[in-house]
Every structure is written in C-alpha cells, then in structure tokens.
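One chain of protein is taken out of this complex; the other chains stay put.
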Amino acid sequence: MLIWQRVCYLHESREWQPELNPKLFTWTVRVYYEDTDSGGVVYYANYLKFMERARTEWLRAAGFDQSVLLNEHRVIFVVRSVAIEYIKPAIFDDALAVTVHPTHIGRSQIVFQQTVERGDVLTKAEVKIVCVNGDTFKPVKIPETIRQKLGNEN
Amino acid sequence: MLIWQRVCYLHESREWQPELNPKLFTWTVRVYYEDTDSGGVVYYANYLKFMERARTEWLRAAGFDQSVLLNEHRVIFVVRSVAIEYIKPAIFDDALAVTVHPTHIGRSQIVFQQTVERGDVLTKAEVKIVCVNGDTFKPVKIPETIRQKLGNEN
Amino acid sequence: MLIWQRVCYLHESREWQPELNPKLFTWTVRVYYEDTDSGGVVYYANYLKFMERARTEWLRAAGFDQSVLLNEHRVIFVVRSVAIEYIKPAIFDDALAVTVHPTHIGRSQIVFQQTVERGDVLTKAEVKIVCVNGDTFKPVKIPETIRQKLGNEN
Partner (left out) sequence: MLIWQRVCYLHESREWQPELNPKLFTWTVRVYYEDTDSGGVVYYANYLKFMERARTEWLRAAGFDQSVLLNEHRVIFVVRSVAIEYIKPAIFDDALAVTVHPTHIGRSQIVFQQTVERGDVLTKAEVKIVCVNGDTFKPVKIPETIRQKLGNEN
C-alpha cells in the first residue's frame, strides 16, 4: 500500500530522480480476474506481463517513453530470454510489488533481475533485453542518453 | 494525468465519499504491449478487461472488495451482457480514462454505462451485471449494505 | 503433425465448398487454463477471442487470408460493435463449437450472428465488421471477389 502511494506520488511529481539510484524501482500491479485462471491463482504467463509493465514504467520514470525511443532513435527493446521461477502463487485482488533491478547494461543488452512480491517473493526472474533497430531488428548500441541515465557501467 | 493523481489520492486516503456521488467514477488504465495487436491498436476484447478493472475499483472505492463479498455474503457479480461500440482505437502508451456510471440498480442487477476516453470517447458500452449466489450461481438480491451505498434507486 | 496436416488438407483441398452455403460455419475451440479465471469459468472477454478465431477461419475457408487481403487489396476488417449475451459459462477442457453466420453483407459492412455452444448455447452475439483501408482506416467497399464468394446479398 505504501509502495503504491509512493509510486503515484513520484511519478506525477517527477521529483524522483531516477538517475540517483537507477537500480531500484518498484511498480505496483493489482490482480484482476483477467489475470487469474481456474486453478484460483494468477496464470503463469501473466507474471511476464506484470514484469514488462514494471520495466516500461522504470524506463518512463527515467525519462524515456518507448514510443519516443522508436520515433526519435529508431530503436526498440525486445526480450531475448527469460528465466523465471514460480515460488508462491498470487491470487485475485492482490496488490503486487514488481521490482526492476538492472544488473548489467552492456553495449546493446540490459540484464534485469525482477521479482513479484506480496511481502514474500512470489516469483523471480532474470530477463535479458536487447536494443534493436526498429526496421531491421538487428541489435544496435543503446543510445548514449539512455546509457548515461541508466548508469553507464558497461 | 489529473485524473490519475485524483484516483491515487482518493483511494489511499479513503477521504472520498462515494455515496455522495455514486454515479461518477474514473479509473485510469495505461496501455502496454500486452494490450495491443499487430494492427497497431488495442485488441478489441481488451477494452472489456479495462472496463472490468474500472468496475472493480469503483466497487472498492465504495468500500467493497469482491473477495470479501464472496466470503461474507456468498455473492459474486457476473456479467450478463455487453453492448460495446468501437469508435476510435487506443494505441500503445495511451493513458486511458475508463468511466463507470451505474444507470440502474435493481433487485439483483446493475446496469452500467461505461466509456474509454482519451480526450474523445474511444469506446462506449452498456454492461449488465447480475448478483448471484457464489455456490448455486442463481440470481440473488444485492446485499442491502451495497444497495444503500451505491444509491438505492430500484 | 499428422493430425494437423489432415486439418490443413481438408481446408486446402477445398473439397468443402463454402460458397455453396456461405452462411454455416463452425470452428471448434478447446478451453485451456489461459482462457479461464478464478471464478472457475471462461473469462468473459475471452469469448470475443473465440468468436474472432471462428471468423478468421470462416474467411480462410472461403479462400481468403487476412494477410493476403491486406497486402493485395490494402483492406482490413475491423470490429465496429459487439452485442453479446452470456447465458451459461464454459469451463476448462470444454470443446466449444463456435458458429459463424453472416446475416447481412453490405457495401462495406458485414453483420454476423455468432454462438458459442456446448450442446446448449452458452453465449450468443451480434458482431458488426467494417472493411477499411489499411492505411487510412476509412471504410471502403468490400472487394468484389469477397462479396461474390460470401454471397452478394447487399
């Protein structure tokens, strides 16, 4: 609950300076019926949706809209691989904290550690993203402005 | 943007009194890749997800969690019918305002007018919900506490 | 592999003559966990997915691939409105019969009656589709080859 207030506040005010600590970010996701299955829990593929929402908001909080990135820089980010572990299930009505922690920012690739939490960690994943040209889909260098903002640590 | 701030504030503080104006409610939904299709727009079935999210948050703002309703009152709300018109498409990254306007609260049925807006109205729908027993799935009377809170107008 | 080839064969061989009776078409959809919600039934928005799958296969059975229509004729079909009634729920593992019955083929619009059945009718809908230019999204005349194949009944 606290997390949610924070996220709303920070986003709207833009007082938050993502560049001061580009490695910590949490986005809250509410679980609706659409996310669950008849096993009574969140459907296993839907955690990947939650994690992408959090990555999108992490990028937005750092000052980058993906639509702008495509139009101005002709780049998009695509997922290269996901390794996800399901530890405990989330259920209807949960307010989940989805974390985004970039552990490596390379020339054209970013590696994230992500978790979905409800107090405890419910799922955790390593997600590899590649920056590609929006026309050719070939890997390209991550634009320098993004690298600088996110933490240029090769 | 304003709407979103309001919603966050109101939700967390619970200062908002839905019973004073039970007929106006807006929930903001961000469009992610998961919501779009290769036509470049939001997939037509997904507006029904957005509208349900807004109805769920409308009920929560009025003080009712659906999980509590099921456990305490043994009732759930199910959709009986939807009539939806698609006017203009929403696209990736849009922040959509989803409105909830209950136009009729009957014995066991609630009728909603809902819109999805981005300045203009993109889609509008009439959604009929029925309150049913959680075990038998037979229509039952909407619990009196809910009717009073939502506006008891038969 | 064999199984699928069989399906392809039946389709591709055109032994079935859709033009002889363009108004009757059934496509079977299996319900998987992804389609259900924690209420134990198929999530209400997902019937719209099932109905679109059936319309796509109906068009394919008539000899038209949507990707070809876009590339050759520069047209796509978009949904203008849906009026759907939910009568009984479908559940996990059901093999559902989804029917496609075009009741009106106009200049740029097709009206379908569709049902989802498991013996009984579970849901029924009227779906209006409009043929639009793939670039401008303005309504255009349905290509004559399609109208002739589907039954040119204005």
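Each chain carries a letter (A, B and C) given by its place in the written order, and its residues are counted from 1.
Keep this in mind: contacts are C-beta pairs under 8 Å (C-beta built on N, C-alpha and C of every residue); 3 or more make two chains touch, one makes a residue touch a chain.
Since we're looking at a predicted model, the values are computed, not measured.
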item: Candidates C:Ala83, C:Ala97 or C:Val121 - the one touching the absent chain; value: C:Ala97
item: Given B:Ala45, B:Ala61 or B:Cys131, the one touching the chain that is not displayed; value: B:Ala45
item: For chain A, the residues touching the chain missing from this view; value: 39, 44-46, 48-49, 52, 76, 78-86, 89, 137
item: Where the missing chain touches chain C, by residue; value: 1-4, 6-8, 10-11, 16, 26-28, 30, 32-34, 49, 52-53, 56, 65-67, 92-93, 95, 97
item: Where the unshown chain meets chain B, residue by residue; value: 33-34, 36-41, 43, 45, 91-92
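We take it that only the chains that are shown with their structure count from here on.
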item: Distance from chain B to chain A - Cα centre to Cα centre, in angstrom; value: 27
item: Centroid spacing, where centroids are CA-atom means, of chain A and chain C in whole angstrom; value: 35
item: Chain C residues counted as touching two or more neighbouring chains; value: 39, 45
